[in-house]
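With one protein chain held back, the other chains of the complex are shown just where they sit.
Presenting chain A:
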Amino acid sequence: MIKIGTYIEQFINWLTHNCGPFFKTVKVGVEAMVNSVQWLLTFTPFYVVIALLALLAWRRAGWGVGTMTLLGLSLIYGMGYWGQTMETLALILVSAVIALLIGIPLGIWAAKNNTAGKVMRPLMDFMQTMPAFVYLIPAVLFFGLGKVPGVFATIIFAMPPAVRLTTLGIKQVPEDIVEATRSFGATSRQLLFKVELPLAMPTLLAGVNQTIMMALSMVVISAMIAAGGLGEVVLKGITQLKIGLGFEGGIAVVILAIILDRITQSFGKKKQRAKH
């Protein structure tokens, strides 16, 4: 019998024992980030948050989405889940930002370097297809219970689309444009920032959208390790067989998902220039 499980266990244990201080530092940092975002969202009066989000949705995605945001968030508030929703939103934002900060550079690297690309591909497949719950185990071992392991598991789960779509976007930049840019003496940095990233932007933003959506789904799951938020409401509904509670939590998640999706998608669509 091949005991892969044993090896992984040994490896994780080794990490926990030897990198304790590292994990502790990370934990403190991430916790501070989540708490401050959450503080910002909850201490701002709810109507201000709703108004701001509705305004953003209206400006970016039109009056339909704006109205829906206004009504949806008001419904959440009315159901009495405002606090949990903001908690979830804070977790999503922090996880997604970290996932993007790691994922986009990795994606660029994979596009630029064939070997890196070849190594990263199966790794991303692995990260994305591994059942999401599995990440909760090492997360708890490293960081204990609470928000931080939730963020950790979410980052791992939500990062692959950011990496993949960044790589795809850069590789899709037409060869003749890259060649022309090089022919005018561009450095690799100029090529990346002046040509490749701007041209890859629509695809890259599709990756951002997917990362945020996957972060949302993972954040709900990580209620199992006491990350809190809307996931907790749903989880309570399951464990106590309270169907009403489960649905209420579920509806709040759906509303949040639609708002996040529409707003982030709108950034991916290029603003149409007026034709001459």
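For the reader, a short list of remarks on this structure follows.
Note that in this section a residue touches a chain if its C-beta (ideal position, glycine included) is under 8 Å from a C-beta of that chain, and two chains touch if they have at least 3 such contacts; residues count from 1.
Going forward, contacts and distances are computed from a predicted model.
Hidden from the displayed complex is a chain whose UniProt protein name, among "4Fe-4S dicluster domain-containing protein", "Glycine betaine/proline transport system ATP-binding protein", "MoaD/ThiS family protein" or "Sarcosine oxidase subunit alpha family protein", is "Glycine betaine/proline transport system ATP-binding protein".
The hidden chain makes contact, of the residues A:L40, A:L71, A:V119 or A:A180, with A:A180. By the touch criterion stated above, the residues of chain A touching the omitted chain are 174, 176-177, 179-187, 190, 194-195, 198-199, 273, 275-276.
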